[in-house]
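With one protein chain held back, the other chains of the complex are shown just where they sit.
After this line comes subunit A, so read on.
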Amino acid sequence: MPAPPLTARGLHKRYGETTALDGFDLEVEAGAVHALLGPNGAGKSTAVGVFATLTRCDAGEVRVAGHDVRRDAVAVRAAIGLVGQGTALDEVLHGRENLVMFGRLHGMARQAARERADELLEAFGLADAADRKVSTYSGGMRRRLDIAAGLIRRPALLFLDEPTTGLDPRARNEVWQAVREIVAAGTTVLLTTQYLDEADQLADRVTVIDHGRVVAEGSPGGLKRRMGGDRVLVTAPLGVDVEALASSLGGVAEPGLRQVVVEAGPEGGAAAVTAVVRALDTEGVVVDDILLRRPTLDEVFLSLTGTGPTTEAGVPVPGASRPAELHPATEGGRS
């Protein structure tokens, strides 16, 4: 059996007074997207730096594709692709020239590096821009080229450190699409993100990190299940007694919102909606809206770390600390 792409045990790293990693463990399985989810300063980038041999940890052991990051750094570097925060590309060189240079530095012959570069430019939709300076690229194009550069030598493990931070929604979708294609082609990806919907969209497995420690781990679905089941939200029109409606539907009234919240049973949200519709039909009540509400990773995150999700600038999203039911942004958060 081949060595797992990455195992980390008991990582500790201090920067002066600040503890960046505090007994951090991680195991990444082959062929999957593993998301490292946490707020700013949680230790995500420090962890990636240690995994990619850029940062020495104070204690702990990391093996990447079976190689120890300290004793066998060169073998680790040959097995990984690193796409760091911000785009680490040569702005003056053309897109193709960047890829060829990184390929040649990986030991590829000139011709092989060119062929691989063209292949990646095509795959990432950059063929038309291949012979332009990177400084003329849009944010999304740069990020895709950055990811392509990380893939030049078909790494066993690709690190993507906050790949969509600072991108507009369209560019973010382009990057997500690129990540899905990478995984479909068989590369294991370790992704760090502070965006919950990003982990939800891309990851097979999520490790939630805060203050340098693992606070939760599991599949996105599993983490959400920890937060309880689905809910059906029924909005009653004016003139309907919300309390009475709540008792007939077996839910809880929110009179201020003219809303009834029905917790779904173990059979799930769809069954709960069916039951609510049947009950409404029997009662002969016409309602304004019926909404099936699944717990989002935002809620999981909030309950695990005590911090709300943050915007790109690191300031809390307005209203993020309000109850999730009152927060329409989490509802539309998936795009």
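One rule holds for everything that comes next: a contact is a pair of C-beta atoms (placed from the backbone, for glycine too) under 8 Å apart; a residue touches a chain by one contact, two chains touch by 3 or more; residues count from 1.
The criterion applied here is as follows: contacts and distances are computed from a predicted model.
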Which of the following is the UniProt-recorded protein name of the chain this complex doesn't show: "Acyl carrier protein", "Ger(X)C family spore germination protein", "Transport permease protein" or "RNA polymerase sigma-70 factor, ECF subfamily"? "Transport permease protein"
The listed residue (A:3, A:93 or A:290) that touches the chain absent from the view is A:93
Determine which one of A:107, A:186, A:221 or A:265 touches the chain that has been left out. A:107
Tell me where the left-out chain touches subunit A, residue by residue. 15, 52-56, 74-75, 77-78, 80, 82, 84-93, 97, 101-102, 104-107, 133, 149
